[in-house]
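Note that this complex is displayed minus one protein chain, with the remaining chains in position.
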Amino acid sequence: MTSTLSESLKKYSVSIIGASGYSGAELTRLLLGHPVVELQELYAFSQVGNRVSDLYPALGCDQVYKQYCGETESDIYFLALPHGEALQLVPSLVQSGKIVIDLSGDFRLKNQDEHQEFYKQVKSPEAVMTYGMPELFRNDIIKGKAVSNPGCYASSIILGVAPLFPGTESSIKVRAINCTSTSGISGAGRSSKTELSFSEMSENIRAYKVGVHQHIPEIMQALGTSATNPSFDFTFTPMIGSLVRGIYSILNVQLEQPADPAEILDLYHRFYKQAPFVRVRETMTEVKHVVHTNFCDVHIARVTGSGSLLIVTALDNLLKGAAGQAVQNMNLMLQLDERTGLL
Amino acid sequence: MTSTLSESLKKYSVSIIGASGYSGAELTRLLLGHPVVELQELYAFSQVGNRVSDLYPALGCDQVYKQYCGETESDIYFLALPHGEALQLVPSLVQSGKIVIDLSGDFRLKNQDEHQEFYKQVKSPEAVMTYGMPELFRNDIIKGKAVSNPGCYASSIILGVAPLFPGTESSIKVRAINCTSTSGISGAGRSSKTELSFSEMSENIRAYKVGVHQHIPEIMQALGTSATNPSFDFTFTPMIGSLVRGIYSILNVQLEQPADPAEILDLYHRFYKQAPFVRVRETMTEVKHVVHTNFCDVHIARVTGSGSLLIVTALDNLLKGAAGQAVQNMNLMLQLDERTGLL
Amino acid sequence: MTSTLSESLKKYSVSIIGASGYSGAELTRLLLGHPVVELQELYAFSQVGNRVSDLYPALGCDQVYKQYCGETESDIYFLALPHGEALQLVPSLVQSGKIVIDLSGDFRLKNQDEHQEFYKQVKSPEAVMTYGMPELFRNDIIKGKAVSNPGCYASSIILGVAPLFPGTESSIKVRAINCTSTSGISGAGRSSKTELSFSEMSENIRAYKVGVHQHIPEIMQALGTSATNPSFDFTFTPMIGSLVRGIYSILNVQLEQPADPAEILDLYHRFYKQAPFVRVRETMTEVKHVVHTNFCDVHIARVTGSGSLLIVTALDNLLKGAAGQAVQNMNLMLQLDERTGLL
Partner (left out) sequence: MTSTLSESLKKYSVSIIGASGYSGAELTRLLLGHPVVELQELYAFSQVGNRVSDLYPALGCDQVYKQYCGETESDIYFLALPHGEALQLVPSLVQSGKIVIDLSGDFRLKNQDEHQEFYKQVKSPEAVMTYGMPELFRNDIIKGKAVSNPGCYASSIILGVAPLFPGTESSIKVRAINCTSTSGISGAGRSSKTELSFSEMSENIRAYKVGVHQHIPEIMQALGTSATNPSFDFTFTPMIGSLVRGIYSILNVQLEQPADPAEILDLYHRFYKQAPFVRVRETMTEVKHVVHTNFCDVHIARVTGSGSLLIVTALDNLLKGAAGQAVQNMNLMLQLDERTGLL
């Protein structure tokens, strides 16, 4: 992660708004080690005045969290804020010509009604951001300067089934997807809720937001359809388990027609041929295989003659599901190799 | 758990064959605290000569593991052996008129071909044992003396959907069930496999045996159909996570017809009205709610107008999924309150 | 834990004030299963109106938490309150002739100055309670009706070294004890602190209150000396690790004179001969050996010729370190076998 050899290069200045949460801390770590950017300001709220080293000693960083008051001195801004708080900040940053990457859900959905239903908030209409999933929208990301970074569950699910959707291969048609995902508890943020305490969550599993999770419309939109008028039946059950990091998704897919295992596997390999961070694996994947990396592993565990697929994906919710993917998006917008600072 | 007040009662003698594994240890604990039985012999294999207190100090029991050589002195025999090893022992115990409860999969399946396919073993034909799930087959259990105790995953799945099957309510018809279950690692037994070491499994999740788990035919049989010729589509993905005990099952059920939430809930309440260990819960259940108990919690998390149900169940794999249910079966065969020694 | 066989016996009524915390929940579980008491009222504060089954579904208890307004209808009162809150309640309960067992630190210290220094509170002088460690003060407990239940760390430490102190064997003299103890996180109570969240504490260890923990004067007092004017040098470092339950103490003891291993072992065996819950073990103990039990394991790991002892103890902080010991004390005051309801 050292950049000692590249000191002479021109570096882009980058700041993080909302730097003190878990995603912000991972961004801090990645950007400190990134060879072509220089970390400028770390903005926070309740932690203003504290040092990074107070909250995250492992980062080895003594910078002080500041309050954000509309500054636009940096070349690049990451926003890692609770949902709703980026709504006011993103438009002006975009207008001032900055590279902006928002990790919240505020600008992910194009359909205002769905945003309102799933986020219980009115969407600010001023900024149009590209949905930052490089494996699906690489060209759009490269051309633009504003990216809405995908959700963690959404990433693990979309990447697991994207090769099955029209535009990629015409002969395949998805009838239904039933998904259960288990997330590390860091996905709930740096929290003080009793229900997320060690004593409550150690050796525990808990499902929540069954059928109403806000990533549902995001997934449908990325797959070319919508939650309001879906082209296939989608069921999603998120869970938290006794792990800090990682998302493990089990995707049961029903196709309209019989499927050939070799053909399906080939389809996935072709779809992800240029994607350095998605690995189509021939053996079962595990959370441990991807944690602390930006990889999303995809394993096709079973294909039946009747057109039923069982796909397992794994990623690190704070990396490929948040900060890692955000840096991958930044790399693309800076016309860098998308792996820069991530391997 | 003390039985100091009931010393004067006549007690049944009970022995455990295969007492040194995790299920055997739980059986030991439960039977030591049971008011109407007396623990006679603990038979083991690799642990012969060792004391219970060497392996399981928490049990506070100094009995010595012995080798089983065909003894039939006890009134009741529990067998908690690896699959295949009860095949030879059960028939003669049954013939000698003992109460026999086998915790393995050896006598669960009536269909010999399915047994051979899923267990890779030929089934011994001499003993016919009742499938020991009290909530479905209480009367059969009470009348008999030989019970094949259900599998842990099977218990968590069958109890989650049993009220939806014919014979109980005629208007409901299940089209498909897609199930993912996460099990505690104790389900793999007292093991020395690298892949089950703490360093590999802490904060990890791993799916396995996708579509080929041996509990699949057991579940289908208990629900009145078969894996060979199923009346509904069944997909099952088992996983192990970073917990020692517990099974958490997410059951996505498709009915043939629309469903009314109140009606479904009522159906479950009626089905389990007499079942002290199945709790139909109105709020989300968690592993923590049932661990170290014999309860199986069932929560109907979602019923859609299109006939899609999302049901969550939780139980302790070593209790309601093994030793607890075995004692519940013993209680029934002894004509006791089925809760005796289990609350 | 069932008491179905003893329904005809006279039962004592018992209530818990502060029933909704972790110690209160363990008390609830133990008393529900106790053969000679009947659980009457569960008093709580923030949880008034909620059911036990809402907070602790595993207990299988539907009782409703009530507000305590000075009631004295029960025969026995347990208080499991945060430090300071029992100060006002205990005196009147004691005066009304009830059996009272207080699990807080409010009445443990006889020295008012030490109480004020370590608890930052003025001690109420009206009630004199016996220090409820049966292994040291069994006769005093049996004769009285009011017990101050020992602290969790204190129990694990006192029981590890008590046989070495005067009155028991005159030839042994302790010069110094250096102790490090690792506690399960449930010791911090049912908490919503960020620093105790799963994401912060999983796979973590943290020392705290080095040299100032409030159990220090309690330990010194129980061993016949005082923190103010100690007869030996005592250093104590408490830690929390990534476990919910259990305390594991490493006690490095320096004697004034050389020690003989066999003699020391014999000393311990004699001291604990009548103590059913202290096990002097010949092999290393572990947290897993005692968790969910009322045992305190003591292992003398090393005795050097120079008089240095290394002693390891393990207990469950919520049982022998709190609720279990409290019930043990109740049993003694009721003139019952002290194991009743605890094995």
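Each chain carries a letter (A, B and C) given by its place in the written order, and its residues are counted from 1.
Here is the rule we go by: contacts are C-beta pairs under 8 Å (C-beta built on N, C-alpha and C of every residue); 3 or more make two chains touch, one makes a residue touch a chain.
Please read all numbers here as calculations on a predicted model, not as lab measurements.
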Next on the checklist: Tell me which of C:Phe78, C:Phe118, C:Tyr248 or C:Tyr268 is the one touching the absent chain.
Outcome noted: C:Tyr248
Next on the checklist: One chain is left out of this view; which of A:Arg190, A:Arg206 or A:His289 touches it in the full complex?
Outcome noted: A:His289
Checklist outcome for this item: Per the whole complex, from B:Thr28, B:Ser74 or B:Ser242 the residue touching the absent chain is B:Ser242
Checklist entry - Who touches the missing chain here, A:Gly33, A:Gly84 or A:Gly189? => result A:Gly33
Checklist outcome for this item: Across C:Thr182, C:Thr225, C:Gln325 or C:Thr340, the one contacting the chain not displayed is C:Thr182
Checklist entry - Of the residues in subunit B, which ones touch the absent chain? => result 22, 184-186, 188, 190-194, 196-203, 242-244
Checklist entry - Which subunit A residues would touch the chain omitted from the figure, given the whole complex? => result 1-2, 4-6, 9, 33, 35, 54, 57-58, 60, 202-203, 279, 281, 283, 285-286, 288-293, 295, 297, 337, 339-343
Checklist entry - Considering the entire assembly, which residues of subunit C contact the chain that has been omitted? => result 178, 180, 182, 184, 200, 203-208, 210-211, 233, 235, 237, 239, 241-246, 248, 250, 252, 284, 286-288, 291, 301-302, 304, 308, 310, 312, 314
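Convention: only the chains that are shown with their structure count from here on.
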Item to check | Centre distance in Å when subunit A and subunit B are each reduced to the mean of their C-alpha atoms | outcome: 39
Item to check | subunit B and subunit C, separation of their C-alpha mean positions in angstrom | outcome: 36
Checklist outcome for this item: In subunit A, the residues touching two or more other chains are 184, 200, 203, 242-244
